[in-house]
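Yeah, one chain of the complex is gone here, protein chain that is, but the others are all in their spots.
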Amino acid sequence: MNFRSDNTAPVSPEIIAALTSVNDMPVAAYGEDPWSKRLDETFGEVFERDVRVFTVASGTAANSIAIASATPPWGGVICHREAHISCDECGAPEFYSGGAKLVLVEGPSAKMSAATLKEAVARNTRDIHSIVPAAVSISQATERGAVYAPAEIAALGEVARASKIAFHVDGARFANAVAALGCTPAGITWRGGVDLLAFGATKNGAMAAEAIICFDLDRAEEIARRRKRGGHLFCKGRYPAAQLLAYLKDSLWLKLAARANTLAQQLGEAAAPFLSVPVETNQVFIKPGAAALAKLRSDGADFYDWGEVGAGEARLVVSWNQDEADVKRLCALLRSLQ
Amino acid sequence: MNFRSDNTAPVSPEIIAALTSVNDMPVAAYGEDPWSKRLDETFGEVFERDVRVFTVASGTAANSIAIASATPPWGGVICHREAHISCDECGAPEFYSGGAKLVLVEGPSAKMSAATLKEAVARNTRDIHSIVPAAVSISQATERGAVYAPAEIAALGEVARASKIAFHVDGARFANAVAALGCTPAGITWRGGVDLLAFGATKNGAMAAEAIICFDLDRAEEIARRRKRGGHLFCKGRYPAAQLLAYLKDSLWLKLAARANTLAQQLGEAAAPFLSVPVETNQVFIKPGAAALAKLRSDGADFYDWGEVGAGEARLVVSWNQDEADVKRLCALLRSLQ
Amino acid sequence: MNFRSDNTAPVSPEIIAALTSVNDMPVAAYGEDPWSKRLDETFGEVFERDVRVFTVASGTAANSIAIASATPPWGGVICHREAHISCDECGAPEFYSGGAKLVLVEGPSAKMSAATLKEAVARNTRDIHSIVPAAVSISQATERGAVYAPAEIAALGEVARASKIAFHVDGARFANAVAALGCTPAGITWRGGVDLLAFGATKNGAMAAEAIICFDLDRAEEIARRRKRGGHLFCKGRYPAAQLLAYLKDSLWLKLAARANTLAQQLGEAAAPFLSVPVETNQVFIKPGAAALAKLRSDGADFYDWGEVGAGEARLVVSWNQDEADVKRLCALLRSLQ
Partner (left out) sequence: MNFRSDNTAPVSPEIIAALTSVNDMPVAAYGEDPWSKRLDETFGEVFERDVRVFTVASGTAANSIAIASATPPWGGVICHREAHISCDECGAPEFYSGGAKLVLVEGPSAKMSAATLKEAVARNTRDIHSIVPAAVSISQATERGAVYAPAEIAALGEVARASKIAFHVDGARFANAVAALGCTPAGITWRGGVDLLAFGATKNGAMAAEAIICFDLDRAEEIARRRKRGGHLFCKGRYPAAQLLAYLKDSLWLKLAARANTLAQQLGEAAAPFLSVPVETNQVFIKPGAAALAKLRSDGADFYDWGEVGAGEARLVVSWNQDEADVKRLCALLRSLQ
């Protein structure tokens, strides 16, 4: 019963098939192939506006290249203390940006409120001796599985616009957020003021397909250059493009995410007394104590400890292809702890 | 008749099959899967010694991360004026290294001789005001399709060792070089003093599989960090690993490369009067004049101009799956020019 | 009555005289002059061991170059939330280090305890996804005027050594700390495990004379390179060297600092009921409320607000040449507030 992470899952059959389907002839390299050239238009339809799409090899690359294009080296990027860009990317945003600074803020469920953002901008806007707030970065869904509703995005976007800072979203689990909110992709991105989205597909059924969705077209040329210099302009661009096209086709991305979200809800109900935070997407955080976690493991469940060392907290992640029987078994185990 | 580049070719059936074969269960992410864990050993067998293998998304990433691990920011990296790292990576080595300087040297067929290297080291070894020679980087095969024989590698390696600089090889077409030389991979790498190899598979039948082969194990930790920060630590590591394992299995890599080399020889014979440089691998450089090139194109051949603008020179690249009929047709066209 | 900062003060007569005294003949540039060459030896005597001394133009440069030489780009530098390197250098440490991350910790009087350091190292030592703790940086005296006693330095040094991280001290007001502690310079530096000291003279009577004192001689070459690349290798090295030699001669540095400390004590006594933190060096922090601060200003005192906006807190800094009459007047004003 593997609930460690959605990145342990294999690739969905539709996406594997897409790779094969584009494999039969020579095509231009470096994104000049027919599938790569369709990305802007296809994402444009999904997001209901003109966009530029840049495929890269990882979420870390998508976040870091986007952020580097949104801040000068002397800028500050306001993000949550638990943000992936702060905790899990080995300083990649600092590397790509030439040394910009992540300004950490707090908030429940790893979310940042508009008020917190406003306060952080104000506190860090000083003089030549301090950095300059340049961007805000949030995760949708967050590292604690929470989502920002359209109104929350809009409120953050309003602060960003008023502060003249860019708005970046780490969407490693963007599909899970859209599926959970039942909103349009536009509703939680550019309509709310988002400039740059790191759109993740890998955790939700792709092989290696992440993309920077650029809503602020003025930044496109810079992103193209930073991607190339980072070594993320794929030589055989057709393969990541084909993955993304298959991922979007017939709403596959939302179907896979919705399934994982639904199963996570079942786990959440079974673990109701132990939940650290409400279950909103495909991640479930429980805090039943160290002994209970040990028991779950001895009964065959595999997952990560979470939070402070020794806190007796854990994270359970449901993947796109999670076995329903495993979910049922884990639900039973969780109920038995009560 | 597409002879533009070997990166326009699709993926070999064996490698597509490998992707499918590892796609059936959850496995650990970030290189802790069974296939990724087999890379060191498998490459170790091919190279006849202990190595560390780091998969990345592109040759640019492989080169730049390797080079950054071989030079301080104030170092000089000696390479040929036509080197891919100088001409075609948009400054990626400078980016990854924090601003190291490429020191350009000359030589026929885009090759650097040991004497040239020695002279470049001497000329650039001065005082606190100048950079410090830190590495030499060559391409095997070169950007002009030439190869370095084991003795040439050893001679360069000797200068490098005497100069206390690192030795990096851009092996985007390493397979073509090994196939052409009929040597062992060890014979043109660590046995001759090479510390770091960017091992390319993408141009020779893979989808997106490049690897840094690290012979100097002391650099491995730094490479791991730089790879992560560059966003090149694949989340689902099994897929690039599976590509590389299939690529090496039963010498597939050498078979594909040998086939391309052989067909290129046929082109070279047909174009004998126009050859800019001798044909040694799968690239053919011809200089029949602008009118002749226009004629080839009007007869259906597709390829890049090469060299100085207006020089009437062109590059013909044979891919792993190049249609033999196309080669025959192009041979005929080339002969008809004479 | 200017109590804004010790950097508003002019240059001491001894140091002005030193500049003139070295101004009469051609000498070698770039630190090869007789005075620059005496720096290692003279500082070696003051610090009772072999050291390497690198003059630079500012404290920001001294800190950043030293720190960059103590951490890889993927390293973490543990410092106090109020540290100058975090708040007042516009991201210079991130710039010089190629994107290392400052890890912020808390502590009263802007001091970091050994326990806090140990905890921060442990919390940030994880896996390939996180940065690697590489250095600790403290300020001596701190941004709140406090000092670290030799035993405190030794305790921090022990954690640093056990954690295999470097130990950097921002000594912009190092003289004030030594004068206040009555210790030897060695006692709060290398004897306690300090590897790198940014030794400030500018705030205490020099014109522009800051130096990196390198106790870990293995780092000297790297510092030399980083200084040159940062544009801090003075062409006419005799002038910063002469300043530092005059500053150390006959303990001028300690006399100037002791005088400022003593006058600050007088202010501290006068402001006893309002002190935010105890007065240990030449800085006095008071929190008498916004109205009281307004009154001080209307009575002619000039100083900075401090701490959170609207907190009614202020910083009073005594300079090396502070007019004693001004101190007396300010003492009277402070007493009148009670």
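For reference, chains read A, B and C in written order, and residue numbers begin at 1 within each chain.
One rule holds for everything that comes next: contacts are C-beta pairs under 8 Å (C-beta built on N, C-alpha and C of every residue); 3 or more make two chains touch, one makes a residue touch a chain.
The shown structure was predicted, so the numbers you read here are calculated from the model rather than taken from an experiment.
Touching the chain that is not shown, out of A:E14, A:E222, A:E269 or A:D302: A:E222 (per the contact rule at the top). Contact with the omitted chain, checked across C:K228, C:R259 or C:R315, is made by C:K228. Of C:V11, C:V77, C:I165 or C:L196, it is C:V11 that touches the chain left out of the display. Across B:M1, B:I16 or B:I131, the single residue that touches the chain missing here is B:I131. Residues of chain A that touch the chain left out of the display are 30, 72-74, 98-99, 128-129, 132, 222, 224-226, 228-229, 233. Although one chain is hidden here, its contacts on chain C can still be listed: residues 2, 4-5, 7-11, 16, 19-20, 22-30, 56-62, 64-65, 89-92, 95, 202-203, 207-208, 225, 228-236, 239-240, 319. As for the chain not pictured, it touches chain B at residues 73-74, 87-91, 94-95, 97-102, 123, 128-131, 309.
To be clear about the criterion, only the chains that are shown with their structure count from here on.
Chain B has its Cα centroid 34 Å from the Cα centroid of chain A. Chain A and chain C have CA centres that are 42 Å apart. Chain B has residues 30, 225, 228-229, 233 in contact with two or more other chains.
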